[in-house]
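A short write-up of the structure that comes next.
The other protein chains are all here in position, but one chain of the complex has been omitted.
For chain A:
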Amino acid sequence: MASSEEDGSVEEKENNNKKRSKSAIATAWLTFYNITMTAGWLVLAVAMARFYIQKGNHRGLYKSISRTLKFFQTFALLEVVHCAVGIVRTSVIVTGVQVCSRIFMVWFVANSIKQIQNEESVVLFLVVWTVTEITRYSFYTFSLLNHLPYFIKWARYNMFIVMYPLGVAGELITIYTALPYVRKSGMFSMRLPNKYNVSFDYYIFLIIVMLSYIPLFPQLYFHMLRQRRKVLHGEVIVEKDD
């Protein structure tokens, strides 16, 4: 982060300038980030559409877009940093959970368990992710530029109603389909005895991950529903504290 170049001036003025220049740089960076991500997911959408039009089916679709997907989805880790540093006013934990679940699906399920890459459920969540991310990142981009077309706001706060459940379905079905292959290969697992006295069964871990969708998904879904009521209908909601 570039620091203020001024020195020798009145300290308060310097601090104010620092604050102003900091948030101008932050805004510039965030705008650049969101434009890049919008572009990235658009590229993915186009690549997937082209593949399907040319080949007529989804076999090999994942493989053709996997590098682009891995790049842009991993890049999204920066969003956790944005929250932690404070230039984005969202909870670090909420963002962290969402990004981690994506990274997990991409690297530890789709990428590692080759046998499920041609499943329909994979196409399902890829399509859902693409639509959701293009909407989300363009929403952020236009908000930062202070010129938000209503239809983007509408899309961001309405499409999730259908997209979220579809995406969760795609992810869960994919993990479930992968289970037998994980069990057979014993991947990512560690058995006793070993000198660190620990064991890890990836198969059981995946089952626990699937079960964790039960408490987590409704929380995220209802959080978005509350946001929707607030933003689209101007409802004042008294938040329930813990």
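Side notes on the structure shown:
The rule we apply is simple: contacts are C-beta pairs under 8 Å (C-beta built on N, C-alpha and C of every residue); 3 or more make two chains touch, one makes a residue touch a chain; residues count from 1.
Just so it is clear, contacts and distances are computed from a predicted model.
Per its UniProt record, the hidden chain corresponds to "Very-long-chain enoyl-CoA reductase" from the list "DNA polymerase zeta processivity subunit-like isoform X2", "Very-long-chain enoyl-CoA reductase", "glutathione transferase" or "ATP synthase subunit a". In the complete complex, the residue from A:89, A:195 or A:233 that touches the missing chain is A:195. Taking the complete complex into account, residues 192-199, 238, 241-242 of chain A touch the chain not shown.
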